[in-house]
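These notes concern the structure reproduced below.
One protein chain omitted, others in place.
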Amino acid sequence: MSKIIKEVQESLINLKRVKPLVHCITNYITANDCANAILAVGGSPAMADAIEEVEQMATQAQALVLNLGTIANELVDAMIKAGKAANKAGVPVVFDPVGVGATNYRKESTFRLLKEVKFSVIRGNMAEIKVLCGMESNSKGVDSVEDVKEDAAKDIARELAKKLNTVVAITGVIDYISDGERVITIRNGNEMLTRVTGTGCMTTALIGAYLGGGSSPLHCAVAGVATMGMVGEIAFDNLKENQGSGSFRVSLIDGMYNLKEADFQNVGKINE
Amino acid sequence: MSKIIKEVQESLINLKRVKPLVHCITNYITANDCANAILAVGGSPAMADAIEEVEQMATQAQALVLNLGTIANELVDAMIKAGKAANKAGVPVVFDPVGVGATNYRKESTFRLLKEVKFSVIRGNMAEIKVLCGMESNSKGVDSVEDVKEDAAKDIARELAKKLNTVVAITGVIDYISDGERVITIRNGNEMLTRVTGTGCMTTALIGAYLGGGSSPLHCAVAGVATMGMVGEIAFDNLKENQGSGSFRVSLIDGMYNLKEADFQNVGKINE
Partner (left out) sequence: MSKIIKEVQESLINLKRVKPLVHCITNYITANDCANAILAVGGSPAMADAIEEVEQMATQAQALVLNLGTIANELVDAMIKAGKAANKAGVPVVFDPVGVGATNYRKESTFRLLKEVKFSVIRGNMAEIKVLCGMESNSKGVDSVEDVKEDAAKDIARELAKKLNTVVAITGVIDYISDGERVITIRNGNEMLTRVTGTGCMTTALIGAYLGGGSSPLHCAVAGVATMGMVGEIAFDNLKENQGSGSFRVSLIDGMYNLKEADFQNVGKINE
């Protein structure tokens, strides 16, 4: 068994043992999905975004998830307050810059967050990550189609991780995850994941659940991204006649609920 | 094949070709359902409602959906800002006056919106549309039971469409859609659609997706309403023993995902 597979399996064992409280400040579109994803893999979600309570909630949590999906000024303020409290308390923070390239407001909010909060992991699609690198991107709303060759993609992940002293996870047909040194690729997933809202947000929430288990950010990012990719494959294989993205979405949560360590070796296409 | 069936089929072809970005400012109850509905038929939803970004988002979208479900003053302000930007950029706008008869606040907000924004399509149930016409209605919360004879209903749709220079879609047991000249009726659907939240909102979101494909508002309104009616019938037929409104809801999205042009002719009960 490869080193990374073993590390990822340990992340799942830790998550299931700790049953971490995962504090999420996220968008109202996919908050229900994120909560159910965290519960399915064995964590306990706490969705709370009032500025009066986010410090207290973040401090008692084992991980904090910040998601830019439907931001507003007071929400970004709450994210910064929660993020700083988490940083101070040693609680790992994962960030999802949803649709950061779509509007200037998202870009400015993201750079405010990057300046104020130290993130353990940042997860986005290639268009979103490019914006964080100061590169041009083809963002279209919150989805993205980017054609970047494998070596270039690895470089983007590694360089941004180094620059921001974080773990960067770029998700797409191939996923690239780097801590600035190692680069892991994942080839799981299914095109149908792009036909369900919130699969990106749920991936970030899963990374948060793994972080809550106490494993290293690189292992958690790989575990979270691989989990979504694997359950996407399994859900697609389980589709019956006349079923579509509605049943597929239900199966994603079923797959997370039934996730086992061995899946990372048997279903995972994870390489270093 | 009748003229309207052909027009509706073309709307679906256009939607699938364009894969439009559909900007929605909508309620937090059914936003996830609306996003999944748009994705299921082939569009790309962008849910964004911060006043700082709605103009930029609406301008780059192919359609804008405004939904009154859970309004607040700042949300109505954002809707007006987005709506005006969309009007200026030639982006079609569809409006859903959810529960407009239930409170004075909804009525006032609706008339603010009607004054400031030009809508390509307005979709509501009979009680909601009656309020827009200045008629008495039996609104009960956000649902509605209205008993209006077919000829009178056609007149209401046609007259309001003419008055507001828009397409009016009245949904119910029979649906009535008019551009002020033509009146289309649809007899698809199933009673169970009234037992799932968001079927109205999703219908409006589907109209938004079709509008994003660039077809004419009348065709798009008929296509969106017929899509929901047809998938409601198919979902009901697919129900197994012990299943109910939970499984039915999942099947609705499956049906949208599997929607084909031929369905409008084979399943659709669309008449002019």
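The first chain written gets the first letter, and so on, giving A and B; residue counts start at 1 in each chain.
Simple rule for what comes next: a contact is a pair of C-beta atoms (placed from the backbone, for glycine too) under 8 Å apart; a residue touches a chain by one contact, two chains touch by 3 or more.
Just so you know, these numbers come straight off a predicted model, no measurement behind them.
Enquirer: Of the residues A:114, A:135, A:164 or A:250, which one touches the chain left out of the display?
Expert: A:250
Enquirer: So one chain is hidden, and I want to know which residue out of B:23, B:154 or B:249 touches that hidden chain in the complete assembly.
Expert: B:249
Enquirer: Hey, which of B:9, B:32 or B:227 is the one touching the hidden chain?
Expert: The missing chain is touched by B:32.
Enquirer: Even though one chain is hidden, which residues of chain A still touch it in the full complex?
Expert: 21, 23, 28, 31-32, 35-36, 39-40, 44-50, 52-53, 56-57, 60-61, 234, 238, 249-258
Enquirer: Residues of chain B in contact with the chain that isn't shown?
Expert: Counting over the whole complex, chain B touches the hidden chain at residues 27-30, 32-33, 69-73, 99, 102-106, 140-143, 194-198, 242-247, 249-250.
The rule is simple: only the chains that are shown with their structure count from here on.
Enquirer: Could you grab the centroid distance between chain A and chain B? Build each centroid from C-alpha atoms only and quote it in angstrom.
Expert: 33
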